[in-house]
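Working notes for the structure below.
With one protein chain held back, the other chains of the complex are shown just where they sit.
Order as written gives the chain letters A and B; numbering starts at 1 within each chain.
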Amino acid sequence: MLGLDQFIAELNKSISMFLPETALVIAFLVALLLDLMFKKSKNLTGYTALIGFLVTGYFLFKQMNMQSTAFSNMFVIDQFGIFMKWVILLSSIGVVLISFFTNELYEKAKGVGEYFTLIIGMAFGMFLLVGSSNLIIIYLAIETMSLSSYVLAGYTKEVKRASEASLKYVIFGAVSSGIMIYGISILFGLTGSLNLFEINRFLAANPVNNFALFLSVIMILSGFGYKISAVPFHFWTPDVYEGAPVPITAYLSVASKAAGFAILLRFFKVTFLDSVPGNDSVWTLLGSIDWHFVIAILAVLSMTLGNLVALWQTNVKRILAYSSIAHAGYMLMAVSTMDDAGVASVLIYFFMYMVMNLGAFYVVALIANNIGSEEIDDYNGLGYRAPILGICMTLFLISLTGLPPTAGFIGKLYVFSAVVKAGYIWLAVVGVINSVISLFYYVKIFRNMYLNDVDSNKSKLTYSPASIVLLFVFAIPTLYLGIFFNDIVKWASYSANIFMGK
Amino acid sequence: MQESVPLNYYLILSAIFFVMGAVGVLTRRNAIIIFMSIEMMLNAVNLTFVSFSSYNSDPAGQMFVFFVMAVAAAEAAIGLAIVLALYRNQQTVYVDKVNLMKW
Partner (left out) sequence: MLSDFGVILLFFIIGFIFVGVGLVAAAFIRPSHPNPIKNSTYECGEIPIGGPWIRFNIRFYVIALVFLLFDVEVVFLLPWALVFKQLGWFAFIEMIVFVVILVMGLAYVWGKGDIDWEKPKPYIPSIDDLVVGKKK
């Protein structure tokens, strides 16, 4: 037991390592107050959110090479977490910017003050989740991000689909988090601790009932799987993605998924791997349960179901929803290898996925601003009515399929090579077949934009120059990272280092 | 030595509660009752935590229960607010009538 002075010293040290999250909390409170005081101003909380994110970025940058724990082992700062936090932070900034150009938000809801405030809250939850190494914090962080996202999904109250999406989201979310904490409670009973490092030590030293352990981890996995929309837990995804406002859909598909993957990786690595010093690149599993296989099965299910069902969809947001399920499958494939190359490839994939997916959703938002629809039939001839949007959308779709010379290709390349290197050839084959299937529905959007209704004399789409600048912010990296990817790969391999406790 | 209630009994009781909650979620159609069932699942979890906590004499489990209670309240508040928004839009709280989006 620590003495009081030591305790306070430890807390002070912890708070100094908790600065990015503290910045987010303060930004949240400031946004709340500003929203209260200046009710008339339109985007004030949005700008507050941007400033808050920039300050957070500054503190995050100062933490770049830190590796430590805070709040008596409840919270971890390591390179892996910091990479994921950058992904979350950048996509949060992207989403706030996209929101400025989404008319739906301004027309169908009562003001956007709370909207941006909740985005900060959600970002805070995700930051917490990425760094947590205690089951209480994991639960609280998941709930923080979920509670904000439930409201955000139904933010456009006047849209019937939004409230329906929100209801489905909250019911599935509450049930899966309920199942997750039941799993946590069993794990707590088995190992007598809520701290992941201690659980690892206990499992390494004492044999436990394999069936109970398996059951509890499957239950915990349902909470994580829900966040990353892996297949048995994916039912909410298409409905919520279709009903929610476009920026929120983009946010859920990138940042929320990144946080889910981060905690999935951290949980599995810290809890179930033998911490043999010196043998970091290949992880040896504790106990007799083959987690590789369990996760590989989830990956195959996610990829296959996501891609096959996407073929029948007629709504672009829904297609992208199923495609995001499939992408979760590709990334799970890399998770199932459970070695450092796999983790690095997940990180690389996420960086690429963030750019291209935000871009694709942004194009959907811009088109919806003009034609007020996301149905694929309404996209006919859009390639000619809005040439810039058409070209960029094509680029994002190529990237999502994973064809060179785009960012998506690099992401997939590293994922597949990690899987093959780990010896899961069959898994890689399934992945490649799935990529081919995915080509069909991405091409469907392209075909409607360029080959259908070619000589329509409908009016051209209008969009502001600023919105085009933002579009290039997503489009240029998609192309650039497809060719000059060395820095990202280096950074990701450096970051594939998950802190394992002392 | 005092004969105390074995841990298993608590666990079985809470498992029964949990399954009752889960069945309620799956079978009931009224959104409000679904939320009540979810509450029941959460309370089953609380029971497990408290019994493990007293069995291992580790207060961490009881702390977890505090957090679960607080979060459950927030979740119920948000869930019910969403049901309210849905009712204003679609005039129903029955989840099988809420089906603008399928597959």
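In this text, a residue touches a chain if its C-beta (ideal position, glycine included) is under 8 Å from a C-beta of that chain, and two chains touch if they have at least 3 such contacts.
These figures come from a predicted structure and were not determined experimentally.
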For this session: Check the options A:19, A:32 or A:461 and report the residue that touches the missing chain.
Result: A:32
Problem set entry | Residue among B:20, B:50, B:63 or B:100 touching the omitted chain | B:63
Problem set entry | In chain A, positions touching the absent partner | 4, 7-8, 11, 29, 32-33, 35-36
Exercise. Residue-wise, where is chain B in contact with the chain that is not depicted?
Worked result: 2-5, 63, 66, 69-70, 73-74, 76-77, 80-81, 84
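As a working rule, only the chains that are shown with their structure count from here on.
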For this session: Starting from the mean Cα coordinates of chain A and chain B, work out the distance between those two points in Å.
Result: 26
For this session: Could you please specify the touching residues of chain B with respect to chain A in the complex?
Result: 11, 18, 21-22, 25, 31, 34-35, 38, 41-42, 44-45, 48-49, 52, 55-56, 58, 60-61, 63-64, 67-68, 71, 74-75, 78-79, 82-83, 85-86, 88-90, 95, 98, 100-101, 103
Exercise. Any idea which chain A residues touch chain B in the complex?
Worked result: 135-136, 139-140, 143, 147, 150-151, 154, 157-158, 160-161, 163-168, 170-171, 174-175, 178-179, 181-182, 184-186, 188-189, 192-194, 238-239, 242-243, 309, 312
